[in-house]
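A single structure is presented below for examination.
Of the protein chains in this complex, all but one are displayed in their positions.
Let's look at chain A:
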Amino acid sequence: MPYWLDLMLQSLGPLLWAGLVFTVPLTLLSFALGLTLGFLTALARLYGPRPLVALARFYVWIIRGTPLLVQLFVIFYGLPSVGILLDAFPAALIGFTINVGAYTSEIVRAVIASIPRGQWEASYSIGMSWSQALRRTVLPQAARVAVPPLSNSFISLVKDTSLAAAVTVPELFQAAQRIVATTYEPLIIYIEAALIYLALSSVLSALQDRLERHLARSSGTLEAAA
């Protein structure tokens, strides 16, 4: 067995473990929480009272205008000086959630706004309230349109979680750094880490594909196009 393959196989266990215990939960949790935050932010911007609109815009402005790595440093290294001490994982989770929230709020806002006014009016005309129209008519249609851009955010997030290494979360990339520190084989080990990220995002892309197909089928657009 060639040396590089042997090394890769030996480090595969620790790398996968770090991915399974830190990268995957960090990604899933921060995406779920971030999307919720993004949804609420989008609603605030579209339908909230003026102060809430301003607050939502301010939030999106700050987060989109500053680097994610700097945001993570402020939370993990900066906040302790005002007495807020967080462990590495919760600090990273908060950072990623806030970041995902800002980006997805823009996506959610755009897709909700893209649903024609006539769909709201048709809902009102059959007696629905605003929240019924939102829930039954607008969101199901918006969700379909949102799948591709949200999947994009999700796949970016998987890769961005490697930044958590910088705030001492022992996730996949940090595990790789540790192995490099003892083996002095950065090329082999970092390529291996890259391949694992690639595998993760490929799985997500495949899932996105299936979801899109499923949604298209359930509104008859596939058959209609065929």
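Just so we're on the same page, contacts are C-beta pairs under 8 Å (C-beta built on N, C-alpha and C of every residue); 3 or more make two chains touch, one makes a residue touch a chain; residues count from 1.
By definition in this document, contacts and distances are computed from a predicted model.
*Asks:* When one chain of this assembly is omitted, its UniProt record names it as which of these: "4-hydroxybenzoyl-CoA reductase subunit beta", "Amino acid ABC transporter ATP-binding protein", "Cytochrome P450" or "Succinate dehydrogenase"?
*Replies:* "Amino acid ABC transporter ATP-binding protein"
*Asks:* Looking at A:D6, A:E121 or A:D209, which makes contact with the chain not pictured?
*Replies:* A:E121
*Asks:* If the hidden chain were put back, which residues of chain A would touch it?
*Replies:* 116, 118-119, 121-129, 132, 136-137, 140-141, 144, 218-221, 223-224
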